[in-house]
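Take a look at the structure below.
Taken from a larger complex, these chains appear in their original positions, while the remainder are omitted.
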Amino acid sequence: MALLYQNRQYIRNNIAKKREDGRTNEQFRDITIETGIIGRAEGSARVKIGDTEIIAGVKTEIGKPYPDSPSEGVIMVNSEFSALASPDFENGPPREDSIELSRVVDRGIRESKTVDVEKLCIEKGEKVWMVFVDITIVNHDGNLIDAAGIGAITALLTAQLPKLNEDGTVEREEFEGNLPITQIPVPVTSGLINNTIITDMSKDETECSDARFTVTTIENENYCAMQKAGPSELTEEQMLKIADIAQKESKRIRAAIKTAVKKHKA
Amino acid sequence: MASNVPEKYKTLIKNNKRIDGRKLDELRPVKIEVGVVPSADGSAYIEIGNTKVLVAVHGPKEMFPRHMINEDRAVLNVRYAMLPFSTSERVRPGPSRRSNEISKVTRHALESVIFLEEFPAMGIDLTLDIIQADAGTRATAITAASVALAHAGIPMKGLVAATAIGKINDKLAVDLNGPEDNFGQTDMPIAMISTNKNITLLQMDGDFTKEEFKTSLEMAKKAIDPLFEAQRAALQKYYE
């Protein structure tokens, strides 16, 4: 359900003083990360940030490489708003949001070379592993990009490659080792509401926001991906501030991912 | 019902026990949880063996698209989808002929128990997401769906639950699992109403004699009771 105009105005006018749920401006909601939740998937994760919940699953297929990168596997990240998650998706303009979510998470994984795609080559120019990360939004209470990004990397870190038979067929119930993952990118999104910077916005807060800025950080504290969204402009200072927050918060989240993965492998 | 049966699945019944240790008339373990999707009006999560399904209800609410409005009663919109990672081979997102057909039979399996006439011109959206598939996805989804509808407060004259009766190694068995479905002879999903055991869904592929069909219906009537109990227990637990 979209917010009423009055509620919008109330949130916007009071945001500088207090958030609806009492958090400080830069405070995340509780994050829980579960692994191994889907037996059919090569890797999987459930991520909750407050009431937001997503499921990520990794599947593999054998395919042909792209003509311009004959010795590289393919990685595709796809996120879909299930009708499960919110009735708004039926009526409103969801497709564009869904595409942006999908693209931001996809680029965050692919262009940051998180997966060493050269190790996914089976036969140059002919056969490579294609790795699909599919993300389903189960419940939408804001900050989908961060939840999806955390889910995607966690699912990849726990994923295994199926065994390849001599005759080229795939043995779906045996595995040959982990995916070649090189780093753990963590996206952190903050928004601007009535000129106040707010991190990990709820769905209501997102609807009241003027702009959003997602900054993805890797372990050495460098940034590997960024995306501004929303119609309003941001100042240089606001962007630097949000990037700072992301650097700081990503450490804690990365630690939680590592703990979940370690527990999974134990 | 593939033709190449792997060695280990040639014998699906041994000493009257099935490969997962069940008796012929025994359901797989059932787990139902209510209210798992906070933003939905009603929702349920169900596991029957290794088949896992999430169901959400939104509505009764304004009906979209407008040209499908029925002025006399609510329209039940059903969307069944296998999530891409729910099976061995990835499922491409988006509707298929199979998912469209299952959406339709699922709608028919539920419509007759819902008092749709209480909500003229409105829509009730029912989303069935198969998270993990190990046979019986439509039956499992239907069983969860009537729980989610109840949770959404939609008035119904009874609950609907569903299971499958199959034939494996020439014997009738209840609630087939994945290998039994793939390498067995017959699969018959069936849905019944809690109050009168009338049948709202029945599909069959494979091979049944007249006698086997009759027996199957009898077996379904008995086997389905624990599902109705699990549905009621889940709702009760939620409201406690």
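When the chains are written out, they are named A and B in that same order, and each has its own residue count from 1.
Just so it is clear, a contact is a pair of C-beta atoms (placed from the backbone, for glycine too) under 8 Å apart; a residue touches a chain by one contact, two chains touch by 3 or more.
Keep in mind that what you see is a predicted model, and the values were worked out from it rather than measured.
Whole-complex stoichiometry, in terms of the displayed chain labels, is A x3, B x3.
The definition used in the following text is that only the chains that are shown with their structure count from here on.
Averaged Cα coordinates give chain A a centre that lies 31 Å from the centre of chain B. If you check the complex, the residues on chain A that touch chain B are 38-41, 44, 51, 53, 55, 57-61, 78, 80, 82-87, 90-91, 132, 134, 136, 138-141, 172. Those residues of chain B that touch chain A in the shared complex are 36-40, 43, 50, 52, 54, 56, 58-59, 61, 64, 79, 81, 83-90, 93, 125, 127, 129, 131-134.
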